[in-house]
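Here the complex is missing one protein chain, while the rest keep their positions.
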Amino acid sequence: MINKPHVDWFALSPTLALIGASGLLLLVSVLAPKRTRKPLAATIAGAAFLTALVFAIALTDKSAHGAAIVADAIFRDRWTGLAQVLIAGCGLVAVLISYGERWREEHVGEYYALLTAAGAGLVFFVSASNLMTLFLGLEWFSIALYVLCAIDIHLVGSLEAGLKYLIIGAIGSATLLFGSALVYGATGSLGFDQIAAGTHAHSGLLVGGLAMVIVGLAFKTSAAPFHMWTPDVYQGAPTPVTAFMAAATKVGALVVTARILVTAFPSEQHLWTWALAGIAIASLVVGNIAALAQRNVKRLLAYSSVSHAGFMLFAIAAANTLGARSLMYYLIPYCAMSLGAFAVVAARERELGAPVTLENLAGFGWDRPFLGVAMWVFMLGFLGFPLTGGFWGKIYVFSAVYQHGWWWLIVVGVVATMVSAVYYLAIVRSMFLRDSVELALAPVGGAPSREVALSIGVAACLVVTVGSFFAVQPLIDAAHAASRALPF
Amino acid sequence: MNTAAWVTLLAPLASAVAITLTGNLLSRRQAGFLATGAALVAFGAAITAFVTMVGKDAEERIAQTTSWTWLSAGSFHVNLTLLTDQLSIMMMLIITGVGSLIVAYSVGYIDGDDEERRFFAYMSLFLFSMLLLVQGGDLLLLLAGWGMVGLSSYLLIGYHQHRAAAVAAAKKAFVMNAFGDAAMAMSLFLLVQHTGRLDYAGVFENAPGGGALATVIALGLLGGALAKSAQIPLHTWLPDAMEGPTPVSALIHAATMVTAGVYLIVRCHPLFENAKAVENLAAGLGAVTLVMAGLIALVQTDIKRVIAYSTMSQIGYMFVGAAAGSYVNGMFHLMTHAFFKALLFLAAGIIIHALHDEQDIRKMGGLGKKLPHTRTVFLIGSLALVGVPPFSGFFSKDAIIASTLDRGTFGLFLFGACLIGAFLTGVYTFRLYFIVFHGEQSAFAKEHLHEPHGRLEGPLSMVWPVTILGVLAAVGGLVQFAPVWHPLTRWLEPIAPSFAEATNTQEFIASAGTVALGLLGIYVAWTMFGAKTRPVPQPVAAFEAKFWWDELYDAIFYRPAVAASALLRRLVEVPLVFGSINELTRGFRIGSVELARVQNGLVRSYAFALTTGLAVLTVIFLVTK
Partner (left out) sequence: MFDDWLPFAIYGLFSLVIPATMIGASFALATRPKRVVKARTIPFESGVSTGPPVKQRFTVSFYLTAMLFVLFDIEIVFLYPLAVILHELAWFGFLEFLVFILILLVAYVYIWRKGALEWR
């Protein structure tokens, strides 16, 4: 007799909404009349992310007591729920940013189908409770993202970005899979809880597998030295895709890293805290130093995302409940800031018809005051300035690290922040300190009409970035509730 | 009631934001009306709050509303809390009442200026900051308001940004206030650290009851109060601040901001009572200031500077009152002073306006006939300032002077200083009055007197506020007459119970002395400047040089600082810092270039980095596990 698992459809609802929409979008892209395709597809994708967002919020609300469900394949708890809320929110903003992009008509439906598929994969990924579903989720969103990176084959570098991401990503996935195999070999179980319960602690196979799992996930987090694909792919991919990747993928990878390390490998804590601290320091050093020399803004932001991966890995390395809380909190303004920053870059890119560099960003702040001020806020947020959520994010991460007794990591973090001021402020400076008129940077074919969708997206990011500073208490409470799902 | 308090606080902020955001959509005049309207709304709300409060029992009058908890960790909460009690409502009424009159006056005064909108945005911002200072329910909001009034005062003093003197004055005010802010912030941090609380009640309850810590805390608070209220030794910014537009001088440097120090002492009186020495120091400094400022005012030739020194002198009285333990009288004088000093400034503004922006009183003379209305209100203001009964200054000032008699030997010193001050006030105030209004019109006045708005004394928007203030300056003091009725004392008793109370005999002695000396001062001024029967003595060099305070600061702070920084630059900065920054940037550049070399775009090298990292991590794990 076969045991039929009890399926908790409600717990799966965010995933199902997105994957259903993905199938629908695939049909729209071939069945709907050409002219209606773009608005129809964008509307469906937006509605799907909105539905997923609502479901995820409801799920978070109704999952106070965490449990592994559907034959122990996925977790239903607030850690998963809050991450799903974030990912769905990122997807929603990504749809808003995407709308004004000049997609080739025959691919616009597929674009949204893949975006929702990637969203579905990520939403599933963060709920994984065993190594099998973990890998399934990882491949699910990765494959969708490989294609998304290469979707605009007329864009210089897009195809190259997709190919590079595919090849390196395959190595990363293989590493994770190999690690999973070794862990399974050492413990004989796949579920995170069962791995922790196993008595095979400290065996060579287990720690070897752990190292590979860490590397596979650090690859998706784009932490140094596994970050090398990041600048090329972020720069080459269409900007809305980059925005989604920078925000949502980071949420997924970090949330899952924290989950698997804390849940499955508590006995190896002495190893992975140090490993993550090392990786985090490497990310901060590499990300910040390399960003100094960049002129291309997307590439600069890519390195900034590497250094932010370092900051957020600090929170996991602290291995305490304050760390988990600060990770969840920090992700909220971080997502808003990176989505918003890439959205502003996308706006300038569409206006110029050329890649955005520090030089041709000149005067943008005066031409488009709203976007200029928004970018200013996002940069200050990355810097951890008060009046933005980035400030509390850094404070909380530092206090988690301090609680772990690693005051020297705080020193590293503060120095890194100081260095990062140079390039974040360089963006602000080039936007505001120079006039576009005297530089004769005329937009191609006149200024394009102001994009309402993109402006709404930027405004939403702005509200979250600043709002998370003022509404820090409810957000930190939510993060606290989420972190209770992890067994510290 | 709490809604009313919120409206009071937020109406000026809304106006500032609206004027800033609408930009050119709003005409300059509309901006002025918007700011005035917002100030009036705030005043109306403050009255509503006041009336509601009067209807309650004394015990129920203190109301704290927390709209929102920002952060809470254990017992430590950071809230947005408004405190509405008898003290703050009195300040709210003064700020919004006098404030709305002054903003209304500005509509006429500043008319035609290119940057009117900016002016009204700043004015609204100032009102908001000042209200935040007095309405904030905890130390954090107090500090925020304290800093923000400093900022808006800086913006308003430097409003004429094309005038070098205005910019320098703004900078001076900012630096001096920053010094005070730092001192105050330090003591607030000490308090928070010691008590673990932010709200006033909690802090006062758990504050150190004595010893060195209590003294340091009180000293820090005193530093903040001295800087904001322009008391010796942090007073030199106030006369320079007269570079700002006249309504600004009236609002900030007479009626509201400069009295914040007095408010602070009254609000935090438990902390000062824990450190008696500091309290006596505050009273002593107030006494020294009131005499010294009176002496300097004798020889000033700029109409606004005379009034500015008189302000310093009057705030000296308030310090004496508040720090000598007579909180009610300090606050009482704060109120009447707001009326008559705003009146004097605004009247001076009318004169300056009528004379083509001329402020030198030596060029004025005999303006009384041409400006009869201004002359009347100026006279009322002057009599109130000198403390001639029944004008408002008499009631408040005499009460302060009388209460010093309750403080023993130290009180006698204060009493003496106050009497000297009363005489000086009579002389300098009426020197100004006689020079400006009495006698024949001067040649300059004949030539330059013009009618800027069709009326010599300005448009109605300028005349009405001055008239209302004139009425208030005349009768405002009748609120309390210590020997007979004292509603104000009863009102403030629950917040700040005074510990220096004068007996009726002492009241009588003080009143008789003060009024006699004040009238003597007026007589002296009359003989020299009115009837001119006696020659004007040669001005004393020390008065003219303002007792060399600026030179002193120049010698002990500015010049050593410049010398030290030059030395540091030569010995440290050039060889070490510049050198190391060059080295550092060179290092970073090399690092960047090297990293860029690794980042060569080849998939195989990326894969190599990935697998190398993996190998290193695996080996480390296996070795150290």
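So that you can tell them apart, the chains are marked A and B in the order they are listed, and the count of residues begins at 1 in each.
Following the convention adopted for this analysis, contacts are C-beta pairs under 8 Å (C-beta built on N, C-alpha and C of every residue); 3 or more make two chains touch, one makes a residue touch a chain.
Keep in mind that this is a model prediction, so the values were computed, not measured.
In the complete assembly, the contact with the undisplayed chain comes from A:Leu26, out of A:Leu26, A:Ile44 or A:Ala460. Screening A:Pro39, A:Gly204, A:Pro369 or A:Pro487 against the full complex identifies A:Gly204 as the residue touching the chain left out. Residue positions on chain A in contact with the hidden chain: 1-2, 4, 23, 26-27, 29-31, 185, 203-205, 208, in rising order.
Operating definition for what follows: only the chains that are shown with their structure count from here on.
Chain A meets chain B in the complex at residues 163-164, 167-168, 171-172, 175, 202, 204, 207-208, 210-212, 214-215, 219, 225-226, 228-229, 231-232, 268, 271, 274-275, 286, 289-290, 292-293, 419, 470, 472-473. Within the complex formed with chain A, the residues of chain B that make contact are 69-72, 588-589, 591-593, 595-596, 598-599, 601, 603, 605-607, 609-614, 617-618, 620-622, 624-625.
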